[in-house]
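Omission of a single protein chain aside, the complex is shown with its protein chains in their original locations.
On to chain A.
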Amino acid sequence: MDSPEQPPRPGDPPVVPQQRAGEDPYLRVDDLRVRFDTADGVVRAVDGVSFAVQRGRTLGIVGESGSGKSVTSLAVLGLHDPKRSTITGQISVGGRQLVGLREEEVRRLRGRDMAMIFQDPLSALHPYYTVGRQIAEAYRVHHPRAGRRAARSRAVDMLGRVGIPQPARRFDQYPHEFSGGMRQRAMIAMALVNDPDLLIADEPTTALDVTVQAQILDLLADLQAEFHSAIILITHDLGVVSQVADDVLVMYGGRAVEQGGVEQVLRRPQHPYTWGLLSSVPSLHGDAAADLVPIPGNPPSLINLPSGCAFHPRCRYAARTDGRSRTEVPSLVGAGEAGHLVACHLPADTRARLYREDVAHAGVAR
């Protein structure tokens, strides 16, 4: 398998070169805000996030639990209960505006134009129905004229395409008769059965063995080349991001703290939180004796977000902002290179110096 240190493999066909930026993005999210009113108060799970993904490209969304990654993706699919959540901003999929669209119209897009792969395929597949039947069902809901047989052969075909041996026999088996990796393949087959233009993968490899993880990531890359779909990959694993993503969005406390191309964010990270994430990943090329540096503290409560920069209580450099990090929410601004954005009060030259002195030399930068 590829070591996670390698940048996105330039030889791979799915990676559309950055020059194609002229193409309209398939998914465009602008100032997305998702709010849940709970008994304990208002949870601002996503608070003003913007990003775009073109077909054939992969956006990695990175962050700790509770940073708003999954809430963002469920909002794109329109899966939040409108009675319990408030969604504002714009979500445009293939040119259609989804926020405020009638549930029935979003439902028609779901599974056909945009599909999702979940973290734990054992709980995400229905335990009482055969794998094949669940895939065929996903096909038939968007192809009402397709007969039982057509749906079955389509499902068997997809099972074969995702690398499941003896797909015709596996069609009639139940999820518990599949291994973890095979289950995730089946899940991918189900997501791709209608040839969606947007695929959201929420921690697709977290529940799997390390060896199987690499296979699943390769499979996703191959299928992206074949189907030319836009992919959002949600993960907390920067190794995975460096392997498959073209662009990266780093989220903290429901906001984007840094975003840009994968090279920019992983090789020239600008935000102290991104530095922390990188420093807590073991490196194959670094000094084996060097300790991993965890980020101190815990992710913040979304009900009671720290004032100012939500990261300031855990930030080693918060004191160098003249108190602004406590009082003022930093806005996402250009970090020098085109497309590279960061939300941090530290002056750019201070950041560059701190990164050189404190982070880069520790052997964690790629």
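The criterion applied here is as follows: a contact is a pair of C-beta atoms (placed from the backbone, for glycine too) under 8 Å apart; a residue touches a chain by one contact, two chains touch by 3 or more; residues count from 1.
To be clear about the criterion, contacts and distances are computed from a predicted model.
Asker: Which protein name, taken from UniProt, belongs to the chain you can't see among "Quinol:cytochrome C oxidoreductase", "Molybdopterin synthase catalytic subunit", "Tripartite tricarboxylate transporter TctB family protein" or "Peptide/nickel transport system permease protein"?
Answerer: In UniProt, the chain excluded from the picture bears the name "Peptide/nickel transport system permease protein".
Asker: Using the touch definition up top, pick the residue from A:H142, A:R314 or A:R351 that touches the left-out chain.
Answerer: Going through A:H142, A:R314 or A:R351 one by one, A:H142 is the residue touching the chain not shown.
Asker: Considering the complete complex, identify which of A:F36, A:Y174, A:F227 or A:Y317 is in touch with the unshown chain.
Answerer: The single option touching the absent chain is A:Y174.
Asker: Among A:V43, A:L59 or A:L125, single out the residue that touches the unshown chain.
Answerer: Reading the full complex, the residue touching the unseen chain is A:L125.
Asker: Among A:L27, A:V49, A:I87 or A:M116, which one is in touch with the chain left out?
Answerer: The single option touching the absent chain is A:M116.
Asker: Could you list which residues of chain A touch the chain missing from the display?
Answerer: Chain A touches the missing chain through residues 77, 79, 104, 107-112, 115-116, 118, 120, 123-128, 130, 137-138, 141-142, 174, 176, 190.
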